[in-house]
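Removed from the display is one protein chain of the complex; every other protein chain stays in position.
Note that the chains are named A and B in the order they appear, and that numbering of residues resets to 1 at the start of each chain.
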Amino acid sequence: MEILQVIILGLCLGFVYALMVSGLTLIFGVMRIVNLAHPILIISGAFVSYWLFILFGLDPILSVPAAALTVALLGVLLYKLIFEKNAAQQTYSEMTVLLTFGTAMVIDGLLAFLFHNTQRTASPAYATDAIFIGDIFIPLAQLYSGMVSLGIIVVLALFLKYSEFGIAIRATSQNRTSAELVGVNVKFVCLISFAIGCALAGSAGSLVSFVFSFFPSRHWEWIAILMSLVVLGGMGSLTGAVIGALVLSVVSSLVGAFYSPAWSTMVFFLALFLILIIRPRGLFGIRTD
Amino acid sequence: MTSLLSIRNVTAGYGYGPDIVHDFSLSLNESEVKCIIGPNGAGKSTLLKAVAGILKPRSGDIFFEGKNLSGKEAYQIMRLGICFLPQERAIFPNLTVAENLRMCAYSIKDKALAASRIKAAIGMFPVLGQRLKQIAGTMSGGQQQQLVYARAFTIKPKIILIDEPSLGLAPSLVEQTFSHIKQIASSGIAVLLVEQNAIKGLQTSGYGVVMDLGKLVFEKPANEVLQDQSLRDLYLGKALKK
Partner (left out) sequence: MISLICLPIVQFFGNYNYVIHMVLFSFLYITMSSSWNIIGGYGGFISIGHNVFFGIGAYFSGFIYARYGISPFYTAVFAGMIATVFGFAIGLITLRVKGPSFIISSIALLMIFRTLFDRWELVGGAHGITLPHNTLSVEWSKIPHYYALLILMVLSIYLSWYVRHSKFGLALRSISHDEIKSEVTGINIKIIKVTAYALSAYLIGAAGAIWGDYLTYVRPNIFFIILIAANMVLMCILGGKGTVTGPIIGTIVMIFINEFILANFGASELNIFFTGLLMILTLLYFPDGIIGSLKKRKLLPGFLDWG
């Protein structure tokens, strides 16, 4: 029974992780930008929801749109200021990775300056509650955050699969020139994809604000965690990223429960390291180099 | 009378590299078909890329229906009515056939019109209709070729630029491809064709344009080029000695 409980909790968190990486894969797919600033954008979203909760008592789940919008606007700003020139070329470059690295440091420093590196968690009423199914108990915070994440991911998947613009986004990730030749405004697609990716980071942040404890410099740890998920799934593939997130989250939960919680994050780092080395393409998709 | 497309003194090249196309001028009238031939590396593809806006010309102008295209992005040029089918097969291999067709019609803002055009294209290429859910890259070469040419009938451009349509195709597919091109031409779309297979290319075209080392050598009615023995020896070389 206990093992089932751990797996269910792992899956709930897995969907949150999947939401955290969905924006990362989208941005990578369209622009080939490995956005190391993604985790700090998630933390920015967490701060939005956290403060809305502290100041106005607004439930973090209800502030998902606010966090998404705020971070999307921040993303547009960053894109215009920093990435526009390189993004449209759709080539992997060390320089762009370092640019995102610098961006991550800038936001990290700013947030740490404003709010300090103290651990925070928003604590809505349900945060300490749980439901019981037989003798399995599921904390509501995990359950809700997992469900909301799943909902957002489904909406994203439907948008990419069926909407005209969604198909254009996928076409652009496949081949920028071909997309231009059927009349897609690739630069616009890049901008919007970047904004959507950041909005996804922001919405993930809202959920993170009450599921995890967060502080600005925690994003360094999350960089490696998120990278392990996308790399397992094959960079740029949304399905792959979701599967990667679920698998690693469950494994990490199992390690945490049956070996030692202290080693549960090690699962991500080792997985990342091993996959990059053994199979640079990831288990599903596009090459990363 | 101003022509539909007029390339005036265009010079183009890549990055910091040398000029590949030098001071090249050419014009194309409505419903006209011209075929550019010339040795490998002459700069034919580069010229087409410059017209399509994928490569910005270093100097010179390109006019389309009297409008100067300089400074326009490739997608804007496409939306004006210049469709470019590059040398690499111009489909999205990881999208389904249906999604590919939707992308073909992406530039058509009137969605009802887009749907009816797609339907018409499927009518012309029934195979595509049967495989709407298939991933395009997994279709046979001939079927993929149909998908490529379905685009011309979906967007009904004013000009279509086709780069080496027969390159790397099996002989039966070459026949099929040229029949698609003739079909496009007979529907009143002007065609600017680049072709290694000079006989086929010229037979399909009204005019033959010979290009070498980035420069225009001459332009003559296609049948004259085909018949003139000295031209054949001089410029068409091996391509015609079959």
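One rule holds in what follows: a residue touches a chain if its C-beta (ideal position, glycine included) is under 8 Å from a C-beta of that chain, and two chains touch if they have at least 3 such contacts.
In this text, all values refer to a predicted model and were calculated from it rather than measured experimentally.
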item	value
Visible contact partners (per top-of-document touch definition) of the missing chain	A
Contact partner of the left-out chain, one of A:105, A:157 or A:247	A:105
Per the touch definition above, residue among A:223, A:241 or A:255 touching the missing chain	A:223
Hidden partner chain, residues of chain A it touches	34, 36, 82, 85, 92-95, 97-99, 101-110, 112-113, 116-117, 216, 220-221, 223-224, 227-228, 231, 262-263, 265-266, 269-270, 272-273, 276-277, 280, 288-289
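Going forward, only the chains that are shown with their structure count from here on.
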item	value
Gap in Å, rounded to a whole number, between the CA centres of chain B and chain A	42
Touch list for chain A against partner chain B, complex	164, 167-168, 170-171, 174-175, 177-187
Residues on chain B engaged by chain A in the complex (per definition of touch)	52, 54, 73-75, 78-79, 83-86, 90-95, 99, 102-104, 106-107, 151, 155
